[in-house]
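What you see is part of a larger complex, with each chain still in position.
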Amino acid sequence: MKYGARNQIKGKVKSVKKGDVMSLVKFEVTAPVEMASVLTTESVDDLNLKAGDEVQLIIKAIHVLPIKI
Amino acid sequence: MKYGARNQIKGKVKSVKKGDVMSLVKFEVTAPVEMASVLTTESVDDLNLKAGDEVQLIIKAIHVLPIKI
Amino acid sequence: MKYGARNQIKGKVKSVKKGDVMSLVKFEVTAPVEMASVLTTESVDDLNLKAGDEVQLIIKAIHVLPIKI
């Protein structure tokens, strides 16, 4: 089984908050993580991103897909 | 400055691969990470997600927004 | 009227579950379907995707935009 996505992070469920239609689940990440972003080359140039730069990576929770192993 | 997103991860740029329109940037994550996912309550029930469960979190790179500090 | 998206699927509403802010709608697809995915070339190489391969296509419901005809 191989996933067509750059970010594949192992975690453990910490809490589940169930709503009427949508639910919010929190995870503890249990292994070292490397992440990847795709953005426009224009944005890369605007931020002048280069090796060593410190960044913050923002991801809306809706974009995180959990898979139960 | 406060972001309206559950996942805010500190990282350091490792590599930048520039394409004609889109670019791929890789990051090393430099701090312990907790993550959150929003999904349908139906999916939570299908997966029977509960505290302690081991999961894999899949995120397409396009959904990762870097902010330069 | 032409849409700037590769996937345009005809369907019929089967059920509507209304929540306080978000709702979940199910559809029966009424015509043969071809689908398209954009992913990093790195992921294509990792999966070694080529014509004839069997795959599963995963789409979070939040990414499906219904248009009423």
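Descriptive notes on the structure:
Order of writing sets the labels: A, B and C. Residues in every chain begin at 1.
Everything below uses one rule, namely that a contact is a pair of C-beta atoms (placed from the backbone, for glycine too) under 8 Å apart; a residue touches a chain by one contact, two chains touch by 3 or more.
All figures in this text were calculated on a predicted structure; none of them were measured in a lab.
Here 3 identical chains are displayed in place, and the whole complex they belong to in this file is assembled from 6 copies in total.
The working rule: only the chains that are shown with their structure count from here on.
At the interface between subunit A and subunit B, over half of the residue numbers involved are used by both copies, so each side presents largely the same positions. In whole angstrom, the spacing between the mean C-alpha positions of subunit B and subunit C is 21. Subunit A and subunit B have centres, each the mean of its CA atoms, that are 1 Å apart. Under the contact definition stated at the top, the residues of subunit C that touch 2 or more other chains are 24, 39-40, 42, 60. Residues 3, 5-16, 18-30, 32-41, 43-44, 47-69 of subunit A touch subunit B in their complex.
The residues of subunit C lying in touch with subunit A in their complex are 17-20, 22-24, 37, 39-40, 42-44, 46-47, 49, 58, 60, 62. Against subunit C, the residues of subunit A that register as touching in their complex are 2-6, 19-22, 36, 38, 62-63, 65.
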